[in-house]
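In this view, the complex is presented without one of its protein chains, the others remaining in place.
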Amino acid sequence: MRSTRPISGRASMNIIDTLVQGILLGGLYALFAAGLSIVFGIMRLVNLAHGDLIIFAAFAILTITSMFGLNPFLSALIAAPLMFAAGWLLQYFLLNRTLGKDILPPLLVTFGLSIIIQNGLLEGFAADSRRVPLGSLEAATIPLGAVNIGVMPLLTFLSAIVVIVGLNTLIYRAPIGRAFRATSDDPVTAGLMGIRPQRIFATATGLAMVVVTVAALYLGTRANFDPSAGPSRLIYAFEAVIIGGLGSLWGTLVGGVVLGVAQTIGATINPEWQILAGHIAFLAVLAFKPRGFFPRAVD
Amino acid sequence: MSSTAQTWTTKTGTRASGLFGIAAILVVIVAAAAPFLVSRDIVQDLFFILTMLVLAQNWNLLAGYAGLLSIGQQAFVGFGAYSMFGMVILLGVDPLLATLLAGFFAVLLAIPSGFFSFRLQGAYFGVGTWVIAEAVRLVVAQWKALGGGTGTSLPGEARKAMFGVDFLKNTFDMKTSQASDAIAYWFALVLAAATVLLFYRILRTRQGLGLAAVRDNETAARALGVNAQRMKVFVYLTTAFVTGITGALIYLQKARISPDAAFSVTDWTAYVLFIVVIGGIGTIEGPIVGMIVFFVLQKTLSDFGSVYLLILGFIGIATMIFAPAGLWGLFSAHTGIQLFPVRRRLVLNGSDHTLQDTRKGGFNG
Partner (left out) sequence: MTLLQTHALTARYGDFQALFGIDITLEAGETVAVIGANGAGKTTLMRAISGVLASAPEQILFEGQPIGALASPDIVMRGIAMVPEGRKLFPSLTVEENLLIGAYGTKGSGAWNLARIYDLFPILKERRHSPGTALSGGQQQMVAIGRALMSNPKVLLCDEISLGLAPVVIKDIYAAFPQIKASGASIVIVEQDIGHALKVADRIYCMMEGRITLSGRSSEVSRDAIHSAYFGAGVHEHH
């Protein structure tokens, strides 16, 4: 499209730029949301400490990076199995005890956990804003036609796709995925198949923590974080899950993108409106499409 | 029932609850005299206890009875407080009247808030209410007339001119700050007593017993003719009203407001959850016990900052895992004592049979 007036040309370019940045930001939100989504999908558990666990993982990556002078990507690779173990133990020894018909115990226990992680991090790392150093990659961009695409945002988005494809393959193709679905359907009958539901739940949370580590890598290298940043991440993850539709991993990507685009457009109008614009998009979806864009057919 | 040879009556009171009722009236009378008897610091502590108790009772009614696990009650605290500030600063309304009216503004917020959050189920309802509280905080932070993101103070002359301040100053020779604290304290005392009585009455009505039925088994309750959704909406709006007034009252006493403080999830929801859980959810006694424990912990540990919150988190989790009925639940299970008996008992020829099933008592008795 050619414009005769340079001003409108720049405006349309800005719109494209805004959209692209918003879509790429959506990749980060999809990574936040994917972990929340599988934990809910498999054991109907809403983990209110999910955002704080992302921040916890970001501090873990930061610590490994600075302690051993490693590349953050390598640090994340080391942090991932540790986070898996932490998630496994957390689920097996604490959260499994809260599962049942009553939804109050898991809600309150994970809320308590959220407060413990926040204040534990505050004790260990103080309230300062941190960032995982990434060197030249931080500001690297790829010129793509009219817009410059940041390497890290692009990598985030591609990672989100890889994570979703990986999780879907695991859940719908691998034996452990069958066990996840069977246990989610009926833990007693799953036990008759030789499945130990308690361990399946622990493995699912461990897996979610690996996804959390990936999310933390991109959060920590792209933006500042501090011990109190968890609840906002939980809220973005939650909004992406609801916008996308409960139970669909591709839905979380769509939800993340809707949220990212809304926030980026909001920020373009007024920097103070970025987060609010995301909330408004979420409420609009809730009003007009309460089950999200990709609701699961069978519930 | 009455056609049988034996005579049945239903009874909810117990000996313990009768004695407690008399004791409670005495406590309220003594408490009312506090501003004349104790220092201003202690009056402020009592004010804190009373207002947090009201918030805890509200959350208890929401979550413990109606099964509405809100994590967004700070929306009504903050909005109530801000609407009071708005009425006082922009319209010159008397602060005491504005505090009362704040309840209606909280209900005005609760209507759209409920429209959105009631579309979500269970724990997602909770996170939904949290998102709404965040959205309201961000909108209020744009309200430049009330200081935007940094907040504002209640004008000194408004507090000076507040209803009753002159009377106290002239009659009892109080300072302005002392007098306005006393008024806020009495307001809190009346609010706390009224809240406890109101909820007690609600829970003893047919609707209230229906509420317990909804909590225990929504499908069965519906079969008995209880309109679960209507009950939930009623509780949601009622608690928004009381929470809004409480928020306004808290900030009337603080006299300084900012969006981050007034919409704080830690101060107005996390603490409240802790109080209810530690004391015992689903009873009127529980939040009272929880409030006492919370206050003692705060007095002894709050200097330790984040460690204090860390400890609260651990205590909360341990309670939920090992004693889900809370301290009052443990006590009540061992002694059988109920101070606010809402369960009806059939008294057969003078001997006492507690009905295991509150629903039976509610609909036949």
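A and B are the chain letters, set down in written order, and residue numbers restart from 1 in every chain.
By definition in this document, contacts are C-beta pairs under 8 Å (C-beta built on N, C-alpha and C of every residue); 3 or more make two chains touch, one makes a residue touch a chain.
Just so we're clear, the structure is a prediction, and the values are computed from it rather than from any experiment.
Colleague: Mind giving the shown chains that are in contact with the missing chain?
Modeller: Across the whole assembly, the hidden chain touches A.
Colleague: Pick from A:14, A:189 or A:270: which residue touches the chain that isn't shown?
Modeller: The one listed residue touching the chain not shown is A:189.
Colleague: On chain A, where is the contact patch with the chain that was removed from view?
Modeller: Looking at chain A, the ones touching the missing chain are residues 175, 178-179, 181-182, 184-186, 188-196, 298.
In the analysis below, only the chains that are shown with their structure count from here on.
Colleague: Can you name the residues of chain B that touch chain A in the complex?
Modeller: For this pair, the touching residues of chain B are 63, 69, 71, 115-116, 119-120, 122-124, 126-128, 130-132, 134-135, 138-139, 141-142, 149, 265-266, 270, 273, 277, 281, 306-307, 309-310, 312-314, 316-317, 320-321, 324.
Colleague: State the interface residues of chain A toward chain B in the complex, per the touch definition above.
Modeller: Residues 46, 48, 94, 97-98, 103-109, 111-116, 118-120, 122-123, 231, 234-235, 238-239, 242, 272, 275-276, 279-280, 282-283, 286-287, 290 of chain A touch chain B in their complex.
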